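Shown below is the structure under consideration.
Heads up, one of the protein chains got dropped from this complex, but the rest are sitting where they should.
Our next item is subunit A:
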């Protein structure tokens, strides 16, 4: 195992506009080694600032198991005691990149949902399926936005963090707090296993709610569509919308009909009717053979390149 780079290299205490805050990770029984985690923070500066922006701090490289309680305790207990309004963790678990800085999500702690579901978000709110995890985890290297109660608190927090970083002061992560959070390890999975099987009445209720909202939404939409179909807009155009009189299947049917027609056309004149047809067919067959042969030759050439000469073992 490569030793900690920090022992050989100077760790920066600031990078770009970020302050680097080292967090001492306590050793555990299975990994009895002290490690240091580096949290990066700076005042939030999104491209489109909101009213809350001044009292927000943007965190990068949040520990995967951090909770709001952890962050609150970190600032309240060890960094000047600033009070926090809320913490928004980066939710999108998109494969590679995340866009940063993340703008504050209005919906609260809920995960960012995909567009597919955005259509039905009204139904979503009422018919949500029961949660199956009692403690969320965050992608390694992920970000979070901490909203303090006011700008003064956020400034104080940043100042304290800078000071701690400069002084090389050891900030402890999660020692006390962990005891208050939901357990990790097998307990968490056991809890998950039991949460994954919700009570059937609860589940029934959630499904019913969803379906009611869904059908309401459907009918609202079809009403809207009908309206769109019949009412010209301000420029006098009528929007063309799907789902007219013939219903949603029309498009597919039309395509099918088109293909049928093509097929019929082809069958009308038999394939071997004209002499040129047979001739062309034969020619095409021969071309296929030649092409196949060339293809095989190429393949053999490749095989030779890969495996060397053809030779009995």
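Criterion: a residue touches a chain if its C-beta (ideal position, glycine included) is under 8 Å from a C-beta of that chain, and two chains touch if they have at least 3 such contacts; residues count from 1.
Here is the rule we go by: contacts and distances are computed from a predicted model.
Trainee: Can you tell which of "Integrator complex subunit 13", "ATP synthase subunit epsilon, mitochondrial", "U3 small nucleolar RNA-associated protein 22" or "beta-aspartyl-peptidase" UniProt lists for the chain that's not drawn?
Mentor: From the choices "Integrator complex subunit 13", "ATP synthase subunit epsilon, mitochondrial", "U3 small nucleolar RNA-associated protein 22" or "beta-aspartyl-peptidase", the unshown chain carries the UniProt name "U3 small nucleolar RNA-associated protein 22".
Trainee: Taking the full complex into account, what residues of subunit A touch the chain not shown?
Mentor: Residues touching the hidden chain, for subunit A, are 1-2, 4-6, 9-12, 15-16, 20, 25, 27-28, 30-31, 33, 35-38, 40, 60-61, 63-65, 93-101, 111, 113-117, 120, 127, 129-130, 132-134, 137-141, 143, 174, 178, 182-194, 196-198, 200, 203-204, 207-208, 210-211, 214-215, 218, 248, 282, 285-286, 289-290, 292-293, 296-297, 299-300, 302-307, 309-313.
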